[in-house]
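Here the complex is missing one protein chain, while the rest keep their positions.
The block that comes next holds chain A.
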Amino acid sequence: MSDGTESVRDRGYDDVIDAIAEGEGYYLECPEGHGSLPPRRLCPECGDDTLRKTPLPDVGSIDTYTRTEVPAPAFADDAPYVLAIADFGSVRLTGQVQGVDPESISVGYRVTVEVAESKTTGERLLAFRKR
């Protein structure tokens, strides 16, 4: 990220990251029941503008994962790391699986989500941990 943008708060996104850090994660839900991740003005499925914060389930399950050996520069000191997509019901999240033996991870593995920091930049990121 450039110096010019570091002080700018990504409203919506930073709010939900704060909430996940406090154990009160949420997603947005429209009256039709479509889930999406902030920031949103409209439901990306149906365009409805009535979006309400809905608690993120405590437990998700891994749909797919990869062990990344060659990172982007912002994760140079973090590699290798396991990146995964985990299903939390109405939304999925992408994050790093931390604190477990990578060999033990498989599809269906149950995880919780929390906020961790990049070892390289100190920036916040989503981390999945074994339930």
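The rule we apply is simple: contacts are C-beta pairs under 8 Å (C-beta built on N, C-alpha and C of every residue); 3 or more make two chains touch, one makes a residue touch a chain; residues count from 1.
The definition used in the following text is that contacts and distances are computed from a predicted model.
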Using the UniProt record as the reference, specify the protein name of the hidden chain from among "Aldehyde oxidase", "Thiolase domain-containing protein", "(2Fe-2S)-binding protein" or "Nucleolar". "Thiolase domain-containing protein"
Among A:Ala19, A:Leu37 or A:Val100, contact with the omitted chain is made only by A:Leu37
Mind pulling the chain A residues that touch the left-out chain? 10, 13, 36-37, 39, 44, 63-76, 78, 81, 83-85, 91-96, 107, 118, 123-126
